[in-house]
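For this view, one protein chain was removed and the others were kept in their places.
Showing chain A:
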Amino acid sequence: MAEVEGGGCELFSAGHRACGGCGPALAARLLLKATGKNVIIAAATGCMEVFSTPYPETAWGVPWIHSLFENPAAVASGIEAALKRQGRTEKVVCIGGDGSTLDIGVLCISGAFERGHDITYICYDNEAYMNTGIQRSGATPYGASTTTSPAGPCSLGNPRPKKDMPAILAAHGAPYVATASIAYPNDFVQKVERAINTPGPCYIQVHTPCCTGWGFESGETLNMAKLAIETGLWVNYEMVDGRVEKAKKVRRKPVEEYLAKQKRFRHLFKPARRDDVIANIQAIADANAERFGIDIKRKESSE
């Protein structure tokens, strides 16, 4: 892990307005530990932007710019071009939530990655539009109830699985694409260090549970992130030049252990168990395990 400069002071300062137990706030803090001071951040509209920069206060100890919801990759393209022309050395890092990154900002991200700008894009994935009050995004998992994919007699919750943004950006020829989780901070920091030191456009999608949006106690954020990994519903992996390398192996737990702890999946258990939906979610985890080869040899008895 990069040593934090300035006598141990945090570059992402305390005192911001995030909820207690906020996953994205932890990701921001870890991100700046990895980048150090020589960085310029281009941020999207979203929870992180709002809780960290209410004028005239800012939590950012590095140069930071927010323009719009969908354009940090385009803003960063301009910053990178300007720095190149001026002969400057700052790294350029974008930050966007999953709504910005997987939905409204895809055009700008695709353009920036296709053009090959030397930028790193960090998507903090809390699996819905949390800033506006928990609406579904392209990153909302199958079966999750949100305010725009509510569960009901005619709805199982969000009807679609998560969009595979890492694969989309790997297909753009990105030299380095990774997923990470705030439950594994050293891994996240190392991936950021690798991304910012890899020439060309790099992408990291970091899983950042949202206690408010998912419905769990604020002290459980890291446990929830860890359970996502342990059930195979989130996989930490790296893709180098489009090939998957180093997926984190786990001894998998049933997805129910993860689902039952969150209000967004409560309708799968009450008033009646939805075994069909739970089985479909288990199938998603099984497919992840198969695709990334993450299973540590399972005992027959645990089947």
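As a convention for this text, contacts are C-beta pairs under 8 Å (C-beta built on N, C-alpha and C of every residue); 3 or more make two chains touch, one makes a residue touch a chain; residues count from 1.
We adopt the following convention: contacts and distances are computed from a predicted model.
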| item | value |
| --- | --- |
| Missing subunit (named according to UniProt) among the choices "Peptide ABC transporter ATPase", "Pyruvate synthase subunit PorA", "Tungsten formylmethanofuran dehydrogenase, subunit A" or "Nickel import system ATP-binding protein NikD" | "Pyruvate synthase subunit PorA" |
| From A:84, A:251 or A:273, residue that would touch the chain that is not displayed | A:84 |
| Hidden partner chain, touching residue among A:28, A:74, A:233 or A:278 | A:74 |
| On chain A, residues whose C-beta touches the chain left out of the figure | 37-40, 42, 49-50, 53-56, 58, 60-68, 70-71, 74-79, 81-86, 90, 107-108, 110-112, 114-115 |
